[in-house]
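Missing here: one protein chain of the complex. Every other protein chain is in place.
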Amino acid sequence: MPLSIISYDSAGVSTKTMDSAKELVSWKNPGEVTWICVDLLENSDDIINIAEVFGIHPLTVEDILDHSQRPKIEEFDNYLFITLKAINRNTESYFHPINLIIMKDTVLTFQESPSISFEGIKKRILNNAGRIRRMGSDYLAYAVMDAVVDEYFYMVDLLGSEIEDFEDRALDEKDNVFIRDIQTFKQKLLKMRKAVWPLRESISFLKHLDSNLISAELEPFLMDLHDHIIQAAETVETHRELIAGIMEINLSVSSQRLNKVMKILTVISTIFMPLMFIGGIYGMNFENMPELGYRYSYFIVLGVMALIAIGMVVAFKIRKWI
Amino acid sequence: MPLSIISYDSAGVSTKTMDSAKELVSWKNPGEVTWICVDLLENSDDIINIAEVFGIHPLTVEDILDHSQRPKIEEFDNYLFITLKAINRNTESYFHPINLIIMKDTVLTFQESPSISFEGIKKRILNNAGRIRRMGSDYLAYAVMDAVVDEYFYMVDLLGSEIEDFEDRALDEKDNVFIRDIQTFKQKLLKMRKAVWPLRESISFLKHLDSNLISAELEPFLMDLHDHIIQAAETVETHRELIAGIMEINLSVSSQRLNKVMKILTVISTIFMPLMFIGGIYGMNFENMPELGYRYSYFIVLGVMALIAIGMVVAFKIRKWI
Amino acid sequence: MPLSIISYDSAGVSTKTMDSAKELVSWKNPGEVTWICVDLLENSDDIINIAEVFGIHPLTVEDILDHSQRPKIEEFDNYLFITLKAINRNTESYFHPINLIIMKDTVLTFQESPSISFEGIKKRILNNAGRIRRMGSDYLAYAVMDAVVDEYFYMVDLLGSEIEDFEDRALDEKDNVFIRDIQTFKQKLLKMRKAVWPLRESISFLKHLDSNLISAELEPFLMDLHDHIIQAAETVETHRELIAGIMEINLSVSSQRLNKVMKILTVISTIFMPLMFIGGIYGMNFENMPELGYRYSYFIVLGVMALIAIGMVVAFKIRKWI
Amino acid sequence: MPLSIISYDSAGVSTKTMDSAKELVSWKNPGEVTWICVDLLENSDDIINIAEVFGIHPLTVEDILDHSQRPKIEEFDNYLFITLKAINRNTESYFHPINLIIMKDTVLTFQESPSISFEGIKKRILNNAGRIRRMGSDYLAYAVMDAVVDEYFYMVDLLGSEIEDFEDRALDEKDNVFIRDIQTFKQKLLKMRKAVWPLRESISFLKHLDSNLISAELEPFLMDLHDHIIQAAETVETHRELIAGIMEINLSVSSQRLNKVMKILTVISTIFMPLMFIGGIYGMNFENMPELGYRYSYFIVLGVMALIAIGMVVAFKIRKWI
Partner (left out) sequence: MPLSIISYDSAGVSTKTMDSAKELVSWKNPGEVTWICVDLLENSDDIINIAEVFGIHPLTVEDILDHSQRPKIEEFDNYLFITLKAINRNTESYFHPINLIIMKDTVLTFQESPSISFEGIKKRILNNAGRIRRMGSDYLAYAVMDAVVDEYFYMVDLLGSEIEDFEDRALDEKDNVFIRDIQTFKQKLLKMRKAVWPLRESISFLKHLDSNLISAELEPFLMDLHDHIIQAAETVETHRELIAGIMEINLSVSSQRLNKVMKILTVISTIFMPLMFIGGIYGMNFENMPELGYRYSYFIVLGVMALIAIGMVVAFKIRKWI
């Protein structure tokens, strides 16, 4: 099923699948909106045919075939070309590119694998749900972009709940796992950002575009979409700030922990070193050490040691070290 | 009391509450300003009715029902749609959305719960206080936004006094509570910021808007409002800088504390280790250790130990370690 | 002396003080520039009168009475309203607001206390010094702003010399006083900034303003004033960078100090622990310890200890630790 | 082979090499695109001749001869002058400048050494591959810039794989080599950035340029090129963020390591110091120490020591230190 085609107007819908782009030529119904959904993995050879049929510029073809394209929008004489990065929930952290060509009455989408997010739109067309059947090809393109942006919110919420986990862990974790997880998370945010920000620009461009491919009726929808993508972008930025704050907390907690460890070491050393010194003195073997012979000197020394120890402990208590 | 309606001109006021939006149609008095105050929690079903009566775009309805909307302004053919985040003092850190639709002679407000901040405006209308009864629907909308921004200052001042607390604590606190409080505070600031900054843009947009919904007479009031929101935004930024400075102080103080602890440990070790070493020498059991037999050698050794200790202390005093 | 009034043209000057704003009405001499200097502390009630006489918008009156206003400029139909923060040298770190209303032939200034910086301008008017008597009300307003900006430089220089003090202290200070002083200084800078930056915008606005209240002749003076305020703003930014650098130095010095302390501790421990260990061995009471009976073993052990100590010291010397 | 010249139209190609620029004058074929490829190392004297022949401004000549020029674009009356920094793979980290002059029907390129990246373009011209033979001089210039930008991606990918190495090393490395490698890498990124960013501006300038030297047909190609250079620039920025994150990890890991070391030291000291103290007490030589004479006191003391040691270990286990 390399090419899946849906053609509709407010009156009816017809769907078709073709094996090759060659059959496309004689097919178009005037007055209907046609959505041609191309699966890139199987059709990479047919794309040149499709390009010829619809008058698509060779550079656009190159962009469609290059999967590392950053999201962008380009205006050509007869069409608008939009690249976005959609999220595939099944492979969670994976962004796969969707290419969108908007023409008068026709929308072409190119993607690596049959995307789940398209199913919802197809259903709305087939069931005549909402306004989609009453609107033109520009609304269809909007619906595709809207579905992609909706998935961003799913992803952004997922990242948000990961941040809450990190917040709980920041006060306890002291090994490399935490820091490695943070790094992985930051890379996810970076990827997210590289998908969201350029799309924001593209939608802003679309909003201000003066083209007969985009009807005036679409304006509030683009405004709304623009709003959503800004919200996604801002949430990503907030995530970045929060994760930086968590790193800061972890660092601060780790430095407090060091302080505590050092205090214990110092307390122990400061208490026992003088005591050991006194013990050492009376362990010396000089012949003439008068204290050694006195009856109670051992107990006196023990008492002095106890006093020193207690004094130290009190001093540390006062300084609030222990 | 799902719908509360106030209708007024400079001559008089009438108030009404309706159970359902259906009664709205036949009600409007020409020449008067009408404020329709909708409580979202109870009326979410009626909103479609209201939208139909006033010709409100379905996307606006969606935005009104979505409580996580970021503040924004959108211009439609027949109305202006403004979303703001108001502060509910009773639940202090909680921002609840207020939706504002400005039409010729009519203002609609939609919110989750009956907001306290509206009471003041209602009183001013009923008592004919200030200029509100002499002005149009645009002034009413301004009054609503002004009340929201005034609440921001209350919040900002609250945060400011929290910062003073942090400043006092920064020099003493050494446990995780401080760092966790700082983090909580930063999240509050972040929330505040996400409410204030987009509203700033909205008001700026309103100021430069060329629409017959906004009369020229309103301009100084918008200028003033713009000024207030900028002041709120700047104070939030100042808070951010101050809190960063406080974190810096806390870190610096903690590093100084570590330095002090390590110095004590070093002083103790440096004084007692050589003494213990000497004690250890004369604790050895060699048969031929001439010093052991001399009469005063014990006292000489004690003297030497005292000299070493005093010398160390003096050396540390000179280096200003103790 | 609630209201002090100076009226002048190139021919002459007359001064007057009034107890109440009511007498103002019949007073104005056409063709002369009139400066009405209002002391807010005593006159807060009269301001409504004044506003009525001169046709000042109620919002401007509110702004004048609100002492926490941020610096700004607002254009009204019949006047320009400028708020600035002037420095009162007597209370050094204190900024007090000056409100300036520029009308055709009239300038009104409102301030909390009789400001010293106005004395210079009054003298120049009375003594016909410089060009002030030959120029209009716009030049008078410029003169007021110029006097305020001149005071900024005084303040900025004061802060600059404080920075030099900090630079000297950064290498030595190790207690909380330093860090607290730095924090206080940063708050001063922040205040300074909040006074300077908005004024910069105001003057820039004034420079580009197309109003008949500002004559073409004033342009070079505004350019000059703009230049000064930029210089003040840039110096404040430089101060911020320098103080950040000083914090960095202090941190770095403190970490070097810790390194040094730890080295001493390590050197002492590394030298004495092996020696004490050897001493401990020959302090054991086993019956069969052949070394104990040999004639020179004590001296040999002492020699070995000396060798170990010297070897350690040499090793540390080579590593440049001591 | 100081000057290599290729002249072509869609019909045919001719190539030529000249020893000196003087022969250039009489050579030009009208209607053909001529590419004059000048090798700077050998021809620095001839450039003045070339400049005279083609009417090139003396300042452009100066720029061509100055190898430290930053990338830029300048529009002159009769030509566009573009400087770029190309990557020479053979000397990996080395950027060498390419100067490009675009005229009607003629492109001049000046560079230090015969660049490999030009070979591909020359082949495409000779083999009539792609559209190059059908397009004008502006497309040729585009092809040169495109080849340079393609090399950037090679470099950027190389840097990216270096980052992956650093990521693996960040958790283990603790000596200066790592930190020195990071520094070297950052300098490479900085160089890369200084090549990419100005070129981005140049291409953006070219895109918006209204000149008869650039045909409308080139627009999609410039759009595409612009897109590529933005992608390169963004990847460099991402690299910068990643490397900063790696530094942060390394710092954090190093601080964790210190914490661990200190804990071991504290554990050892806290366990053994009390034990050594007890040993020291019963090593004293007082005559009257009743415990010494009891039969089992040695074993009791050993038992007490064991209990203390076990108690300490348990306490540390509970605190999760060991």
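Labels for the chains are A, B, C and D, by order of writing; each one numbers its residues from 1.
In this section, contacts are C-beta pairs under 8 Å (C-beta built on N, C-alpha and C of every residue); 3 or more make two chains touch, one makes a residue touch a chain.
If you're wondering where the values come from, they're calculated on a predicted model, not measured in any experiment.
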Candidate in contact with the missing chain, chosen from C:Y94, C:Y154 or C:F277: C:F277
Interface with the unshown chain - residue positions in chain C: 167, 171, 220-221, 223-224, 227, 230-231, 234, 238, 241-242, 245-246, 248-249, 252-253, 255-256, 258-259, 262-263, 265-266, 269-270, 273-274, 276-277, 280-281, 283-289
Those residues of chain D which, in the complete complex, touch the missing chain: 57, 59, 62-63, 69-70, 72, 74, 76, 174-176, 179-180, 183, 186-187, 190, 194, 247, 250-251, 254-255, 257-258, 261-262, 264-265, 268-269, 272-273, 275-276, 279-280, 282-285, 289, 291-298, 301-302, 305
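Going forward, only the chains that are shown with their structure count from here on.
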With chain A removed from consideration, the chain sets that still hold together: B, C | D
Same-residue or different-residue interface between chain B and chain C, half as cut-off: different
CA centroid of chain C to CA centroid of chain D, Å: 41
Contacts with two or more other chains, residues of chain A listed in rising order: 255, 258, 262, 265, 269, 273, 276, 280, 283-285, 289
Graph class of chain-chain contacts, one of line, ring, star, complete, other: line
Interchain contacts, given as pairs of chains that touch: A-B, A-D, B-C
